[in-house]
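For this view, one protein chain was removed and the others were kept in their places.
For clarity, chains are labelled A and B in written order, and residue numbers in each chain start from 1.
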Amino acid sequence: MNSSRVIPTDREVSDPEVVARVLVGDVEAFGIVLRRYEPGLLRYATRMLGHPDAAADAVAEGLVRAYRHLASCRDPARLKSWLYRIVGNRCRSHLARRSASDISLDDAPPLPDMSDTEAETERAEQMALVQRALETISPEKREAFLLKHVEGMSYEEMAEATGERIPTLKMRVHRARAALLQALKEYP
Amino acid sequence: MNLRCGILLVLTAAAPLAAQGPRQRLAGHVPPATLAVLDSIVQDAAGAGLPTEPLIQKALEGGAKGEAPARIVSAVAASAAQLRSARALLTSAGESPPSDPREVSAVAAALSRGVSPQLVGSLSAALPGEPTGPALHAVADLVGHGFAEDSSVELMVEGARLGLRGLRFLDVAAAAVQELQRGRSHSAALASVRVLLPHLPAPPRAAPAAVSRARRVQPSHERP
Partner (left out) sequence: MKHIDPQVHRVLDGELPAEVLTASQREQLAALTRAAEALSALPRASVAARVMTEVRRPPESAGRRVARWLTERHAVTISVRPIWSLALAVVLAAVAVIPGRGPGPILGDQEGIAQFVGRFPGARSVDVVGSFTDWQSGAVVLRDDEHDGIWRGTVVLPVGQHEYMFVVDGERWVTDPLAGRYVDDGFGRQNALLFVRPIVR
């Protein structure tokens, strides 16, 4: 009879277990971290920077850094916040270095190609519209809105990811909502 | 702790540059076709009470960098507009009119680094009667390293309240950047510097050997 050992799926392995495995030398276990968090991090960075290539660089560099400094993640149960902090820092530095003239609305999410369905085309257009509106609000408010309403974080998780106090984050989210609503009204 | 150092003075050509008008300073350094219009921009600025040295410098810079005539004119005109904006902000913040051309130049440079215009008012209020340029540049330093503008301004205002003045604000920014580069988060870096205010550690000093020979360059811009 074959071994009764059950190989856990990604879903069954907790973040602390994954971190422990990577730290004892199981490099491939880091793939679980990527499958679990890379799509969200890339989405977050793309929305923050409005530029897919810059977002890819920020996330790739951030994740490599996270791998190399994984031992410094003090609470592996909060791995998600820790990863968003690393990538968020890279996004903030990138935005601060970049002048206004570098921001290209053409670098927003790519338009669908002709083979996309009408529904997909409409979704892409709506996303481009909202992305343009998002880029008119300050990076701090943009970050707060994205972490809360796109990445689905609680205010506690956001505090861990940004290092800011919860009242400050609440204020930024509230202002972000107002600013975004205003910006959306101004675009036809 | 007297340190001997041999400082060599190198005197450059003794042309009284500060006494020359714009045309004389620019002639031979910018495309001839631009001389008249650049002179006009500089004279307009002088008539409006704006500092003119930054404009002459921008024209000289464009000429030295081999830029096209139209680009040089455009850059000088843009610099004049920045100086006007800076002075308007200082005036509306209560300084009527701004007396020190260096303050107008410093504020214009800080604004061109991306600090929000409304900060001029916030920092002027925190520093009544004092130059705001250094604090604005300190905020720009921090924003350049990813710190939030509002938190950076709060730190400078706190420093002003505790008696910091002038270029000491740049030390505040440098200390926060050091904390960031030691691995702290942005907010933890600001918090740790806030605790130290106003007693920031002294900035690093260059070794005597590194400054054993310094050459003086005869500057040509306006002296106070």
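As a working rule, a residue touches a chain if its C-beta (ideal position, glycine included) is under 8 Å from a C-beta of that chain, and two chains touch if they have at least 3 such contacts.
Fair warning: this is a prediction, and the values are worked out from it, not measured in the lab.
Considering all chains of the complex, which shown ones does the missing chain contact?
A, B
Residues on chain B that touch the omitted chain in the whole complex?
These residues touch the chain not displayed: 1-9, 12, 17, 25, 29, 57-58, 60-65, 67, 71, 74-75, 78-79, 102, 105-106, 109, 112-113, 133-134, 137, 140-141, 144, 167, 170-171, 173-174, 177-178, 181-182, 203-206, 208, 210-221, 223-224.
Across the whole complex, list the residues on chain A that are touched by the chain not included here.
Contact residues on chain A toward the absent chain are 27, 30-31, 34-35, 38-40, 42-43, 46-47, 52, 55-56, 59-60, 63-64, 67-68, 99, 109, 123, 126-127, 129-131, 133-134, 145-146, 149-150, 155, 170, 173-175, 177-182, 184-185.
FYI, only the chains that are shown with their structure count from here on.
Just the number, please: Cα centre separation of chain A and chain B in whole Å.
About 36 Å, centre to centre.
Which residues of chain A touch chain B in their complex?
Of all residues in chain A, those touching chain B are 72, 85, 89, 92-93, 95-97, 99-100, 138-140, 162-165.
So in the complex, which bits of chain B are touching chain A?
Of all residues in chain B, those touching chain A are 114, 143-146, 148-150, 183, 185-188.
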